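A protein chain is absent from this complex, but the other protein chains hold their places.
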Amino acid sequence: MSEPILKVEDVHAFIGQHHILQGVTFDAKADAVTVLIGRNGAGKSTVIRTVMGLLPSSKGKIVYKGSEIHKKKPYEIARMGIGFVPEDMGIFTGLTVEENMRVAMLHDDENTAQRLERTLDMFADLRKFWKREAGNLSGGQKQMLSIARAIVNDTSLLLIDEPSKGLAPIIIESVIGVINQIKTNCVVILVEQNFHMASSVGDRFHILDDGVVIHSGLMEELVVDEDLKSHYLGISKESG
Amino acid sequence: MAGETPVQIFHLEERKSRFRSAGFLINTGVLLLFLSVPLLFPSFKTVDLAVKIMIFGVLVASFDILLGYTGILSFGHGMFFGLGAYCVALVMGKYGDPSYLNFIFGMVVATIIASALAMFISFLSLRVKAIFFAMITLAIAELAIVLATKLSGFTGGEDGISVSMPGIFAISFSMGDFMGFEVTGRIVTYYFLFLSCLGLFVLMLRFTHSPLGHVLQAIRDNVQRAEALGYKTFIFQCISITFGCVVATVTGGLYAVWVGYVNPESCLGVTTIMMDVLLMVIIGGMGTLYGGFVGAAFVLIAQTFLPDLQDAANSLFPHVPFLHNILERWLLIFGILFILVVIFFPKGVMGSVREFIGRRK
Partner (left out) sequence: MSETTFRGWGRGIAVFGTVAIFLFPLMGMPAKTYLTLTIAGLAMGMLLFLVASGVSIIFGLMDVLNFAHGALFAWGAYVGFSTFKVLMNWVEADSVFQNFAVFFIAIIAAIVVVGLIGILLETIIVRRVYGSHLFQILITFGATIVLVELIRVFWGPNDEVMTVPLTFRGNWDVMDVIVDRYRIICIVIGLTLYGIIQLILKKTKLGTIVRAGVENREMVQAMGHNIFLLFTGVFAAGAGLAALGGLAMAIFSLQVYPDMGSTYLLFAFIVVIIGGLGSVTGSLVGALIVGLSYNYVAYLVPWAAAGANIIIMIIILLVRPRGLFPVGK
């Protein structure tokens, strides 16, 4: 069993006066895709944003590759090799695809250039629309761009927040394919409400409810556990 | 008791303990203090200070209605103050004789103009971002000063207008003795102003504690939620802004009565009136009407003793002209003080007190 690349220990976080995270504890192992699932408002996105430093934690520890990051600024955390794909994709619509990628690229060396090539190989559309204004891309293309930006550096940990949101099923399939390709190079933590996506790429899962992790385990077990699914995810026994 | 909701029980208990609370005792104490000032400290300087604290206290509280309760920052408040002062001065000084009727007439005219202007301002505040609104109100205020100075035929220009008071308020009036004190026009005016300011302040308190006031606070805290609840936020904001501005106007009229002289710089000036109001509201505490008085007292007392401070500096450090230069530029000191208060003490005195009390509960 490998060391967890990310350890979140008893983290509390507030948004304004609302106590959103009430003691979240989980870890992400380096050899698995970890999925955070749960109902709306459970705090999944908040966890990701707190790990990324975009939200301050009032209590608790976050340890990445052995270093404590919960007091660091977001840009320091990003530079440690953590990539972030936000819920709203965070695309710079007035900039071209090329410019979006350039903002993402933190170094101007050979390695980054090669990674850029490999990334564009993975996302053919981005190469095609290289000089196009990012605001003109389709929803699926924007999602690809957002992911591409997050992996073009030497990313060890990729945080993805609800990538399937608002996407057509066929696009979701290609996103699933992309994540399955990426996971060989870096550790992925995925926040997802769409159970099909979660189960297609995830190896381990943590269920979040009311700001705490209430259940963890292997994805292959969750898939067959109808009670758990319906109780915490609202997935009815018929559909699943 | 059966049938009483928890909220009703809570209100009942609150009302019962009201007369014993510290706040009430302090309020009464302050009122008694102001009531007795002309009797205990008859020097003009002190009485003048007391009047200014009362008037500015009400003015700042009216500004707080806009800033703390409605959440908008308008640099035009000084203009409303000046509007009231000028209307009263024009009606009683320039174009009519000093008479009680003219005084009331002047106030009414000022109120009407103020209401119209305030509604224009509230419409503007809706349409523009905060900073542009602030800038525009500043521009309008400065325009008012320019108009007052340039239209000298009408307004007396830079020289301003003198006002004398009628009847029992006249400076020369004397009603003889009362328990060993000579009851002059000044004293009568003092108590008139005392009652007026008290009345205005109570009015504002009732406004903010009314259902309308509570809706306003809801709007201030979360506009979208208030709208989702069905409140036409704009109308509420309009009413509250108009109310605050009209009170400011009335205060200006009262000021003219006491000082007996209006001119652009002393009544409309941004660096004079508006800057003072801002400093007072920050020191006193936004969103707490009482803060207006605390801030006014603090700033006015400091201003009164500033010349003494300058003298002290002169005698302690006689060979440092730079220091003298700086102290002479009291506006500079004001500005620095203002910045420091905004950074380190943004809740002001009343705000911190309330927070302290809230935490102890």
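Per-chain residue numbering starts at 1, and chain names A and B are given in the order in which the chains are listed.
By our rule, contacts are C-beta pairs under 8 Å (C-beta built on N, C-alpha and C of every residue); 3 or more make two chains touch, one makes a residue touch a chain.
Because the structure is a prediction, the values reported are computed rather than measured.
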The complex has one chain that is not drawn here; which of the drawn chains does it touch? A, B
Given the contact definition stated above, which residue among A:58, A:114 or A:136 touches the chain not shown here? A:136
Of B:119, B:302 or B:342, which sits in contact with the chain we cannot see? B:342
Across the whole complex, the chain not displayed is touched by chain A residues 52, 54, 73-75, 78-79, 84, 86, 90, 92-95, 99-100, 102-104, 106, 133, 135-136, 149, 153
Per the touch rule stated above, chain B touches the missing chain via residues 67, 71, 73, 127-132, 134-136, 138-139, 142, 271, 275, 278, 282, 325-326, 329, 331-332, 334-336, 338-339, 342-343, 346
